[in-house]
Structure formats: structure tokens, C-alpha cells
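A single protein chain has been removed from this complex, and every other one stays in its place.
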Amino acid sequence: MSVLKQVYHDHPKTTLFTCAATIRILAGVLFPALPDLLSQRAELSTPVDGFKRLQEGLFLYESGLDPYDGGIFHQAPLLLPLFSLLPSPNAWLGRLISVLLYTILDLATADCLFSIASFGVAHTSGLFSSPRKDRSWAPISVAAVYLLNPFTILTCLARPTSVFTTFSTVLSINHACQAKPTTAAFALAVAGYASLHPLMLVPPMGLLCYDRLCSQTSTDTAEAKSVAADHGATGKVATNLGVQPKAIRFGLEFVGTFLLATVFLLGLSRLLLPSWKFVPGIYMTLLTLPDLSPNPGLWWYFFTEMFDAFREFFLGVFWLHMAAYSIPFCLRFKKQPLVAVVLMQGVICVFQPYPTAGDAGAWLSCLCLLSHLFELSSTHRYTFPALVALGYASLLGPAFHHLWIYAGSGNANFFYAITLVWSLALLILLTDTVYSALRDEWEAERPEGKGKEIRQI
Amino acid sequence: MLLSSLFLLPAAVLAQTYTEHLHLSPLAQTSHLLAAFNFTSTTPLPAYESGHFTHFPRSLAQILQHTKTRELHLRFAWGRWDDEQWGPRPRMGRREGGTGVEIWAWLDQDHGGDVEERWSGLVNGLSGLFCASLNFIDSTRTTHPVLSFDPEGTHADGVTGQELLHGTLPHEVVCTENLTPFLKLLPCKGKAGISSLLDGHKVFDANWQTMSIDVRPICPAGGNGGGECVLEIQQTVDVVLDVERSMRARGDPIPRPRPIEELECDGGKGYGGGDTCYPKVKEGEMGWSLSRIFGTPVRGSCHLGDGHADADITLEVPLDRMVNVTNAQPLDAGNEQGIRSYRLPNHPPGQYTDLALPQQSVTQAVVQPQPPLYATRTITGSGQQHGGMHAHLRNPHPYAQTITYFESLPWFLRPYIHTLRVRNSETHENVKLEKMFYTPAKDRERGTHLELMFTVSAGGEVELSYDFEKAVLRYTEYPPDANRGFDVAPAVIRVLPNDNNTGDGGRQGSYIRTTSLLLPLPTPDFSMPYNVIILTSTVIALGFGSIFNLLTRRFVLAEEVPASKLALRVKAIVGVAQDVVGRLKGTKAVEMGGDAVGSGKGDGMGNGAG
Partner (left out) sequence: MIVYQCWWKEVKPNGDECDDGHDDDDNPNNELLSTNTELTMRLLTLPTALLACLAFPDSSHATHTSNWAVLVSTSRFWFNYRHMANTLSLYRTVKRLGIPDSQIILMLPDDMACNPRNTFAGSVFNDKGRGLDLYDQKKDISPEEEAGGEGGETVGQGMPAGIEVDYRGNEVTVESFIRLLTDRWPASHPTSKRLMTDDRSNILIYMTGHGGDSFLKFQDAEEISSHDLADAFEQMYEKKRYHELLFMIDTCQANTMYTEFYSPGIVATGSSAKDQSSYSHHADQDVGVAVIDRWTYYNLDFLETRLNSTASDVRLGELFDFYTFDRVHSDAGVRYDLFPGGEHEARNRRVLDFFGNVQGVDVETAGDGLAALGDWRADLEALRRIAERQAAEEVNATQIRTDAGAQPEKHKTGKNVLPAGEANMGRDMTSLTGGEGWLKKALGATSLLALGGVWFAGGKIR
């Protein structure tokens, strides 16, 4: 026992990652039917990321048909060559290999989260330092939340391709925290190319990247200064202000890189496919919602019941509504850019057209990056009821889905009601985080307000 | 079977002719009677093109000319052909449709105008003509089969300039209103000749019935010099009638126990005790007659002066069975296949013809031939989200047969073709697909088209299966009886001609259609569009409101909040109340005043937050 403890203390990250990988692979090996069962669950895979649909698209691709000339496959074209290199997942080996691939993705995502957490960007940015920075969790805990989260584990087994989007987004955050705008923009472009809505992360991600760039330049300058001071060669170093990159120029560069990368990805996809049909095939599906399969989101039942005359109008409203958060978050959280990114991820996770429980799992783990704020939200807000509601919805959701689809003893309203509760719980968590982040920022200015009743005016 | 040999009569006969023919054959070992009506007329193609339709129905001709349809096949069918009991299908299944309505046609591709548009004109026109909802055949129910159908007519330049379109309506009910226009197309309008037997009450009381209309151009085989082309229209009605049921009184079709006086008792049972009547089991073949089965004898004849002397009625019963003929001229007392033919009298018109077969014990056993293939198709799986299709094909013959398998699926059934398995049921080995055509469905735009070609080994059984997913539709897309489910068109199986199975007109092979399937889809709650819109919007508004409320306002300490006017006023009122109470209660007023201030503060907070 003590040996185990010792091992854990010496190599906590290795131990955690090994455990997580073992859980996933063991689940795949011990319950061979589980991955296929989960991959057909409405809560875990949707028309735009389901693994079975990927298989169908792959089949059409390998048979020489255009996989996008049909109503089934709506996923990124570059996934096709990747999966066509793997053995068919219908057999035992292929299934294990696909689980292995998703396990690796999960580990990579967790590693990114670990590194983001260890940068401490959440509580300390170029313009701001949180009074609660000492309360934030250890990076290993953040990675552990991601890896041992039941939603993530189930998603890993269900293998929806939204995992690729999640990974690219987190990778982009990681590179943004390292102040690498090119790769951050590129990773974000991959995410946007795969599922469109990460486009809305461009402003907050640019902000994060810019902030890191500034603070890095300042530390560089500071180091250079100290070095220069050591060498007694003052006056040769440019002033702090001079090396600050220009905001507009940086913004243009970032967006330019993003667009360039997107064009590159689309062009690469066109090379693999016989026509441009994949562009409407992927993006029009997300925009117009032709497929109304049930999922935990707010869209499907709304548009099932919508009157035909108003369908286009409400599609527009829903998309604009989702996009409407991006810029206000950037403006309000310009001192805490990572908060803006994570909040925007939350908005996407709740309001996107085809959400899954896996998206929620990933977002909840990202939320742990802002762990220094938990104290605030739990004392002043409704975090506990929201978490309880989340648990309630995740238990009752599958049950009600079963009652509707299989047992026939309930109707669609049962499952719909649960999706409402689920979305509401996530929304409350999101709102709580907004509150806490704002309060934290306010308390940094006014430390005397700590723990007191405050009002908004 | 006779019918297969009678299938392609006309090729030799050209110019304008009209023949009609009824084939009657009791189906072995069952009390069922197959009555196969055929009405064929031809019109010289040049005359048709210049608007002289003669026997060709004008209403149909106008639709065909307007839509530039070269060859048309229209089917109305209802019921299930019982392969196991009834053997092979009449006319090798080539005049049979899938349950509901099935239509396929070759349309000219050139001549400007979109083929799809003219196809829509064709189905709309036919829908008006035949009182059927053919106009529901839109792009989602139309496919372009490649392997399963070949043109039956002769086309000068092949079918290169033409496009084959195929549509099905498996849900369509076939009833008297479809028979009425069908009969109106005939030259004798169902008033004379064998068509006078066709009555909705009998045809639609049948166990299986199919009506078909086939229009095709025929040119003599000799090529250019050998005579002129004709346009042929064949109308057939094939019904399988339950003899006993058909002979019940029209007004009282409900089977009831016979009155005791009419019962023939079997006295041979020793244990009866004399006071009980055990009905005697009737022996031999049941007696029947045309007039009892169809409710009316054949009225007159419909010989339109073309000098032919073909048989109008043929009867396929064992030769030692007695037949009482009223008013018809026997042409053939029975050939080696046991077929007797009769011709209706030409003159004087207006006589009634009847055939009656008395009850009789027949020693000669009839051997039912085997159908080319047995085929069943079912939907597997439970629940309304996923399912599977499973087809089972059995070849009863000692030789291998190559078949094509054609499915046209509605778009809301989303097949996963990567899960398609075609394998031998016994060995579980995959059957090699010789050809495969697949057009995936597109939501609300087109349905799935799947065509396979493979060989079923001698005596072999093949299982075909794939998974599919059921879509949730918009609530306006569900029919009024949404919970009944949706119909999926039958699969069309074509047994390609081979050395052992050429038959006549072997170029086409024979066709088998499976039954149609019922597909339950998940249904939303139809009663609450408003509720859903309101509830979802509330949740979204809640999120939007609270987030933007936080984003747009700034924090201040609670004690820094200036007291609102309302709070002050409330405080004042409370103060007055305190005074009053204080005056009444004297010393206790001080404590109460303290409480009241607290609650006034609370109100102030409430206002601030709102």
C-alpha cells in the first residue's frame, strides 16, 4: 500500500494517466458490446458526430461515392482518411483500436488541460491577478476531473467525433497560453472546420493569446532588463511599452492565420473528395437542422414542433443568440481572457444545435481551470442545486428516453423535459461562473468587499 | 403454367386489334380460384401519334403524349400472394405490383423540359384519371432503377434516349374507385364480354388482387422492312378468390351456422347416439360457377369485328372434371396441359354465358409447381430509434439462380449500408455481390435506392440484412394517423433468366415482390407546439437574461446602494403603522419598530436585484 502511495507521490501524472487509460481500455475489453451500445445512445452521439454515421461515411468514401451526397454523414472530411487507415471497427481488434485512439485523444486533452492549469493563466493575466489565486486546484486535479469524469469516459467509449473538436479547442487554448498565436489559430481552425461553432471562440482566444503575448514580452523584457542590469549595459534595452505588440496588428494576424488555416483545410478536403458537396453537407446541416434526432440540447424538439413558416426565422435567432455572447464576454473579461474562453465554451456546450453529454463533460473539466472561483459561486450562488439537477437529469434522461422510444409508456415530452432540466442546470453553472469571475475582479479592486453582500446597479 | 406462355401473345398481331381473355385456374389444395383477366389492344403507332387513338383510351393517350412517355407500367395491388400454397405467380409476376400503387415508365430525355417535371405531370395526370393519390409520388418516392427493369417494348434506338423512373405508394388503398376508371378505359367499358364480370364487390373481397396497365410500343422483329410498329395497351386484373367466401350471398356475407334442416348428417359415427348430427365432410372439389362467384354471368361478348377467333375464356382444371357450359363455343376440349378454351358467342349479342363446375371427386392429383424463389422481408429490432431490415430468400430449385434485389426506401428510414450483409443462411459465408447500385437518401429530397445482383446457389438460402435508423420528422410531416406507422415499399426481386428457366419472353425473367412493411417512427407530442416553443424560449431567455444582467451592470457593496424611493415609502408607511400600533400597545412599539426597519431593507434589496 505504502509502495503504491509512494509511486503516486513520485509520479502523480503518470499514475493518473495510466489509471485513466486502463479504465477505458478495460471497459472496452471486458464489455465488448459496450462501445457499440454507447455509440448509438442519443445522449452521447448525434447526427453530426455519431460513430456509426462515420462508419457509413467511411464506407461510401471507400466505395467511391461522395459521402456527402446523402443525408447520413455530416462530419469533417479529413476524418475519413484517418479512419480508413484503421482496421474496420466491426471486428474485435478494430473496435479496440478505435477505443485506443480515443483514449490517446483523451490523454492528450488531459495533458493540455494539465499544462494550461500549470500556467496559472486563469487567475493571473497580464492585467489582473486574482486575490484567490492560492485557492486554485493543482493541475493534476484538473486533469483528473477530465479523465475520470463519467461523461468523458462514456464519450470515449461511444467515440463521437466531437472529441476531435474538443481536443483541438483545448490544444488551441494550450498554445494560446504558451503565446503561440500561429498554432493556436491553426488548432482553432481545425476545431471550427470540424464543427463550425468554435468560430465563436476566435475573439476570446485571440484575446487570450494577445494577453499572454504581452505578459510574456513584459517578462522577457523584465528578464532582459535584469540581465542587462547585471551587465551594466542600460539604455540598450527598448522600453517596455515599445515591445508591446500592436493590438490591431495582432488581431489581423491572428484572424488571418485562422482564415488561412481554414482555407487550407477545406482545400485539402476537396482534394480527397469528388466535389464541394461537403461544405453544405457539414455546415448547412448545422445551420438548418434537417435532422431532428433527439439529443440533450434545446434545438431538436423546438424545431420538431415549430411551425413551418417560422422555421427559418428561429434558426436565425438561435444562431445569432449563440454568437451574441462572444464579443460581450471579451469586452467584460478583457482582464481575464481565459475566463472568457471557458465561458464561451460553456455557451456553445449548452446552445449548440447538436450537443452531447460529452461536450458537457469536457466543459465541466475546463471549468475546473477556474477553480479559484468555486468558493465564490458555492457561497453566493446556486452551484449545489445546479449540480444536483445535473445529476438528476443525467440519471433520468436515459430512463425517460427508454420510456419514450422503447417502452412506449411515455411520450416525447418526458425526454424533452429532462433536456430542459439539463440545459437549465448547465446554464445556472454558467451564470454562477460569470458572477464569480466578475465578483473576483471587483474584489481585486475593492478588497474590503470580500464576503459582504453586494448589489448590482 | 399456362399464363406464362400466354404472356406475350401479340407480337405477331399488328395494326389495331382488341382481344380479351380470362383464365380460370383453381389453385391446388386450397379452395381458391385464380381469375386472370387480360385485355389487350393495339393501335398503329403513326395513327396514335397523329391523334387517331381508335381503341386506345384517349384520356390516357393525351397524358402519355403530353409527358412524352414511351412505355408505362402502372400497378394497383392489394393482399399477399401465398407462395407456399399457391405456387408461382401468374404471368411470372410481371403484371403484378407491390402493395398499393407502383408505377414505372420510360420518358424521353431530349425534347427540352425537365424529365422530373414531366414525370410529375405524368403522375399527377394519372392521379386524376385513376382516382388514386399518385400525385404523392414526389422526388422522395422516385428512384432510377438500373438492373431491375428492362423495357418490354421494342424501342428503335434502345433506351439510350430515355430515362426510367420508378415510384411507389405502398400506403395507397386500392378500391372500387380505381376499378371504375380502369373499366372505362376498355372499349366495352365493362358492360359486355368478360369485363362484365369485374365488380368491385368481388375483386376487392379477394385474398389477393392486382390490376395493371402496361403501354408499350411493339415493332415486328424483322427490323425495318417488316411492317409497322404498334402501340399496345395491356390491362390485366388478376384476383385470387376464396371460392366459398365468394359464393356467399351478397347481402349476408357473414358466415353463420346452417339451419339444421340443410345439414347433411354423417350417420356413420357410432358414438352419436342418434340424437346428434355430425355434419358430413364434403368430399372432392367444391362446385362453383362463374355466375355464383362473380355474382353475374358473362354478358354478351366484346368481339370488335377483327375476325380473330381466339379463346375468350380458358379453364385449367383436371380433364375428368365436368364442366357445364351455357352459351359458349368450346374451342378445345382440353389440350395436354388440361386446358379447355371457350369462345363467347358473337351473335346475337346480349346472351349470358356461364361455366359451372359441379362438386365432384377428382382422382387426378394436381401438382403445384414451385415458384422460382421464396422471399420474405421483415423489420427487426425493437424501439423507435434503430432497427434492421432482414430479407430471406430461398431457392427451391436444383440449379443456381441469379437475382436482382431492388429496394426503394423512404428518406426517413436511414440505412447503414456498411452493415449490409448478404450471406448464406447455412454456411454463414458471404455471398459475392456481382453488382451493387446505391443512391443514399437525402432528407426531404430523395429516398434510398438500393439494387443488388447476386446468385442464390442451388437449393440455397440467402439472408440479407442491414441496420437502419428511424428519423424524427417535423410535426407537420406526420400523417393524421402517425402512430400507425409508415409503409415501406416492398422489395422487388427479379429472377434473371437462365438456362433452366427461360420460359417465354425469357429476356425479362420473373418477378417476386415481398410484402410491404410497417415502420413505426418516434412521434412527438402533436398537441403542444405552443408549450414547447414557450418552454424552450423561457430557458433560453433565462440564460440570456441572467448572463447579460451580470455583464452589463457593476457591483457595489450592499450598504452603498442608495435606498430606492419605494423602499423609503414603504418604510414611511411602516413607520406610521408602528406609530399606530405603538400607541395601542404602548411600550412594545420599540421592538416592533426594529423589525419593521429590517423588512423595509429587504424590500429595497429586492428592487435593486430586479
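For reference, chains read A and B in written order, and residue numbers begin at 1 within each chain.
Keep this in mind: a residue touches a chain if its C-beta (ideal position, glycine included) is under 8 Å from a C-beta of that chain, and two chains touch if they have at least 3 such contacts.
All values reported here derive from a predicted model rather than from experimental measurement.
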Residue touching the undisplayed chain, where the options are B:A192, B:V230 or B:L550: B:A192
Option touching the unshown chain, where A:A27, A:A42 or A:L80 are the choices: A:L80
Listed residues B:E84, B:D110 or B:E283, member touching the removed chain: B:D110
Sole residue of B:L72, B:I103 or B:L164 that reaches the chain not shown, by the stated touch rule: B:L164
Of A:P35, A:G120, A:P181 or A:P353, the one touching the omitted chain in the full complex: A:P181
Subunit A residues touching the omitted chain (full complex): 61-65, 78, 80-82, 84-85, 179-183, 186, 257, 261, 264-265, 268, 271-272
Touching residues on subunit B - with respect to the absent chain: 15-16, 45-47, 49, 54, 78, 109-110, 117, 120-121, 124-125, 127-129, 131-133, 135-136, 144, 146, 156-157, 159-164, 171-177, 179-181, 183-184, 187-189, 191-192, 199-205, 224, 228-229, 251, 253-254, 291, 295-297, 299-300, 302, 304-306, 349-350, 352, 433-439, 449, 451, 479-481, 526
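In the analysis below, only the chains that are shown with their structure count from here on.
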Between subunit B and subunit A, distance of the C-alpha-averaged centres to the nearest whole Å: 49
Subunit B-touching residues of subunit A, taken from the complex the two chains share: 40, 42, 52, 55-56, 58-60, 63, 65, 69-72, 90, 290-294, 298, 300-308, 318, 321, 324-325, 328-329, 332, 350-351, 404-406, 411-413, 416, 420, 423-424, 427, 430-431, 434-435, 438-439, 442, 446, 448-449, 452-457
Touch list for subunit B against partner subunit A, complex: 382-386, 411, 414, 416-419, 438-445, 467, 469, 471-476, 522-525, 528-529, 532-533, 535-536, 539-540, 542-544, 546-551, 553-561, 605, 608-609
